[in-house]
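Heads up, one of the protein chains got dropped from this complex, but the rest are sitting where they should.
Chain naming follows the written order as A, B and C, and within any one chain the residues start at number 1.
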Amino acid sequence: MTSKLKSIEYGKARVRVAKIERHEDRHEFREFTVAVRLAGPFENCYLTGDNSMVVPTDTMKNTVYAIAAQTSLAPAERYAIKLGQHFLDTHAHVTGVDMDIVEHRWDRLDPFTFEQGQSRRLAFVQMTRDGVAVQAGIDNLVVLKTTKSSFAGYLKDKYTTLKETSDRILGTSVRAVWNYDSTDLDFEATMASCRKIMIDVFTAHDSLAVQQTIYAMGDAVLQAHPQIGEIRITLPNKHYLPVNLEVLGLENKNEIFMPTDEPHGLIEACITR
Amino acid sequence: MTSKLKSIEYGKARVRVAKIERHEDRHEFREFTVAVRLAGPFENCYLTGDNSMVVPTDTMKNTVYAIAAQTSLAPAERYAIKLGQHFLDTHAHVTGVDMDIVEHRWDRLDPFTFEQGQSRRLAFVQMTRDGVAVQAGIDNLVVLKTTKSSFAGYLKDKYTTLKETSDRILGTSVRAVWNYDSTDLDFEATMASCRKIMIDVFTAHDSLAVQQTIYAMGDAVLQAHPQIGEIRITLPNKHYLPVNLEVLGLENKNEIFMPTDEPHGLIEACITR
Amino acid sequence: MTSKLKSIEYGKARVRVAKIERHEDRHEFREFTVAVRLAGPFENCYLTGDNSMVVPTDTMKNTVYAIAAQTSLAPAERYAIKLGQHFLDTHAHVTGVDMDIVEHRWDRLDPFTFEQGQSRRLAFVQMTRDGVAVQAGIDNLVVLKTTKSSFAGYLKDKYTTLKETSDRILGTSVRAVWNYDSTDLDFEATMASCRKIMIDVFTAHDSLAVQQTIYAMGDAVLQAHPQIGEIRITLPNKHYLPVNLEVLGLENKNEIFMPTDEPHGLIEACITR
Partner (left out) sequence: MTSKLKSIEYGKARVRVAKIERHEDRHEFREFTVAVRLAGPFENCYLTGDNSMVVPTDTMKNTVYAIAAQTSLAPAERYAIKLGQHFLDTHAHVTGVDMDIVEHRWDRLDPFTFEQGQSRRLAFVQMTRDGVAVQAGIDNLVVLKTTKSSFAGYLKDKYTTLKETSDRILGTSVRAVWNYDSTDLDFEATMASCRKIMIDVFTAHDSLAVQQTIYAMGDAVLQAHPQIGEIRITLPNKHYLPVNLEVLGLENKNEIFMPTDEPHGLIEACITR
């Protein structure tokens, strides 16, 4: 046994929890999928199977429910902070807690009924005994525009066959994650605002490249929200390929497309102040 | 070679097509995943590899695009009828054409931008030289209510452990498929109406069982739309299990739930006049 | 309330169960995903919410485990028969029980260790008070051959662009379901034999069309197993498209392919005696 541990991760993933908050005239409903990881002196478990310092991942799961019973799930960021604080308070040897929350978006249909949307809200909270770092985000926001997107003037080499276009479909599934400089803010309102800003820029932007759209979206978020230090946006270019109708004796007036999932362009940037 | 062919199926599945219809002030955008199957005297292909009667499935794919270029994709039912008619007109030996269309719902954000929803619209068209049968439907409409759902008074046997409840979460993913008695109707308006009726009944219904909710939803659709002969509704009971917090020293005031995908109740009915 | 119930389905899906059978020198391990549906006079549940005849689907789930504790999971067919018999014996008003079992294939690595394969074994058992019908099958058996597959001599129309080929890749995911004329047979040995026969025919067959390969596979199974009355085989044609390298200044000597999942050919037949 001469090998060393360079790094370790241990925790519980895909813990699902939902909570109803009952008001006279309406119910609030939240649903999360949570992952929790603990940092601390757990090396001996790897090296010798000594579990004496190990909080079982089953206990982490139970704790997700126990804290949910004692605090609101809204906003996810504050729930996560309470969850992390519990582990730091309970176990003196735990040095850090990481929590990843995927919130399944339920849109209200009436005071007691909800429809699930496709997009997800994200919250990532990292706590140590020195402080807390909070990130929030959006995932799987599938949007598409049928105009104001071109791609031309690019570099050609001997394997380039792509035709330049001044008018293509731009379809993507937005993933954006941003960090907060403090926790003294309205997480829900900021989330809603960031989502709206990104959709508005996506819609309005005269895109010369997906890259340019990413920057424009991120820049707008940073302009609007001084408490956000940086934002990472990923826009897979989910191609809608114009179908070659000439071989069928027909003309494609830039109207008929074949949607594809693979391959796709992978375009990402982290934008900061 | 003594075995016989009892039945055969051949066609192309998962053909993806999208179309922009450009108007001055807005674009219309539709996206389908199409399956096409042909019926006819194709037995020799199976028995001897004689392909002389076989329309290649690649040609079916091309035809999906060719017809899309020559007609609107809206509504899916009329597009499918034109697609089927093409095969019947072109190939005298083809006796029938089946088309299944899954329409990916794109909700308008602005005149040229769309967000993809989670639910799908369905159209099933079966054409022969004698006529056409049209079915429409909705799939993956994920809804949930936090009240007005109970389950009690059921039969107990020695393996029953379920507790009766007068107030549970009812979460499901609606799939509904109905048939039309004629093609002389507004498919889009009827689809929107059926969707609204089913959601309204789901919301308002005081549910004693998922089965009862299915019947109420189907009955309401049939009452409202005389041109619909029958409707099949499937409501998987996607359980939100109350978490046992007593073992954690806490009380669950019917607030904290564990969402699950498996197992789930499978509840379905075909409702007719 | 004037609508009628044409048909109803109710049951529990995706019940997962595994069992270890411990022998001195080795363990046997089986894992199933089970669905159970009951037939009987359950209409009032739909019509009025009267649950008095309803065996809760939660009880069905419990029963899957209870019967697993009292009998072997091997073979799946016999387990299913015992499960169905339990419901018929326990509930006089139940007229039929349908069970669908997907068996996750675990291949032995040593006496106590297993690796999961990609293919699945299927068992479908339908019981009434008059008798039992048993089907068995294989699913998700992904195979591919790099020779002995051609496709030519097919019908051309104005939308045909496919090139004839005397040597293409044939890749597919086999699904086959067959019925047994009796239950007096060795289900495990027959399953293994059918699997081997189908793979052997797939391998050896000089295929002029996927359709022809299906018939050859099914015919061989029927020849070998008189207790099988019919077999339904589905072979999606998962295309490996030759890449056009000419536009890149290169030649494709039928060597470089783009694997695709969509669209795919959908080829199926039910073969009988």
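By our rule, contacts are C-beta pairs under 8 Å (C-beta built on N, C-alpha and C of every residue); 3 or more make two chains touch, one makes a residue touch a chain.
It should be emphasised that the depicted structure is a prediction, and the values quoted were computed from it without experimental measurement.
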Touched by the hidden chain, restricted to displayed chains: A, B, C
Of A:Val143, A:Ile169, A:Ile214 or A:Leu250, the residue in touch with the unshown chain: A:Ile214
Full-complex contact with the absent chain, from A:Ala152, A:Ala189 or A:Val247: A:Ala152
Residue touching the undisplayed chain, where the options are C:Val36, C:Met127 or C:Ile169: C:Ile169
Chain not shown, touching residues in chain B: 158-159, 161, 247-249, 261-262
Missing-chain contacts mapped onto chain C: 16-22, 27, 29, 31, 62, 65-66, 68-70, 106, 109-110, 112-118, 141-148, 169, 199, 202-203, 240, 243, 245, 248, 250-252, 254-260
Contacts of chain A with the absent chain, listed as residue ranges: 1-16, 33, 35, 37, 42, 45-59, 61-63, 66, 90-91, 151-162, 207-209, 211-212, 214-215, 218-219, 222-223, 230, 234, 236-237, 261-273
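Simple rule for what comes next: only the chains that are shown with their structure count from here on.
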Distance between the centres, which are taken as Cα means, of chain C and chain B, whole angstrom: 23
Where chain A and chain C are represented by their mean Cα positions, the distance between them in whole Å: 37
Residues of chain B whose C-beta touches two or more other chains: 16, 62, 66
